[in-house]
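Let me begin by presenting the structure, written as structure tokens, before commenting on it.
The complex appears here without one of its protein chains, the remainder shown in place.
On to chain A.
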Amino acid sequence: MPENHEESKIVRVSNVTKNFHMGKMEVQVLKGINLDITAGRYISIMGPSGSGKSTLFNMIGGLDKPTSGQVFIDEVDIAQLDAYELAWLRCRKIGYIFQTFNLIPLMTALENVTLPMTFAGVNSDDANDRGMTLLKMVGLESRYNHKPSELSGGQQQRVAAARALANDPGIILADEPTGNLDLRTGEEIISLLQQLSQEKNITIISATHDFKMLNVSDQVVWIRDGQVDKIENRDELSISLGEISIGNRH
């Protein structure tokens, strides 16, 4: 991929390790990860459970601090950021989508989508307008006044996707976004994410073990035992996983 060297690296992970204390034992979950992610691509982080992919994902999102090493987002080391800057980063730069949706249970779909805009200082009228536009985009404009408990899993995840887009982030982090969804709704979410990466040039980083994700990924990072096992681009991928991905390539 020589032509990609000139493109900007939106995320750079450098020698990141992470230890967890399990009682008296100290377990090293990440053992020195190096990773460059180019802006505008769709990246899947794959690996068996326990491989450390969720931990890596949390490091990239600034949701947890590495034991050693650095994570750069737009060439800023996020360990150097204070609470205000970190909040700003989470609010403006990164949109999160979780396996468990994590909508605020008491708020309606529209309120969930507008909450990040409130934090960003957008006034309520503008936020509501934009919130409705985003809900329309995910096909839920008619259900704007429903609480999460009144929505199906797929609908909740689509609201979560709209919320992730609220402040026009450069990066969307999706942690097992299809993990709690059935096959069909999972595919809907995947194609929504793909559409976002293509139309809005948003970098999508998704931790997953859903093989359906591979078909739409520009790049797949395989994690094994806390280390990067291999990084494959889409064209290499179709060779190594031929039968699985051929049907859906376009």
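Heads up, the rule we're going with is that contacts are C-beta pairs under 8 Å (C-beta built on N, C-alpha and C of every residue); 3 or more make two chains touch, one makes a residue touch a chain; residues count from 1.
The rule we apply is simple: contacts and distances are computed from a predicted model.
Hidden chain, UniProt protein name from the list "ABC3 transporter permease C-terminal domain-containing protein", "Acetolactate synthase", "Amidohydrolase" or "Act minimal PKS ketosynthase (KS/KS alpha)": "ABC3 transporter permease C-terminal domain-containing protein". The omitted chain makes contact with just one of the residues A:43, A:115 or A:181: A:115. Mapped onto chain A, contacts with the missing chain fall at residues 58, 61, 63-65, 80, 82-85, 87-88, 90-92, 96, 98, 100, 102-106, 115-116, 118-121, 163.
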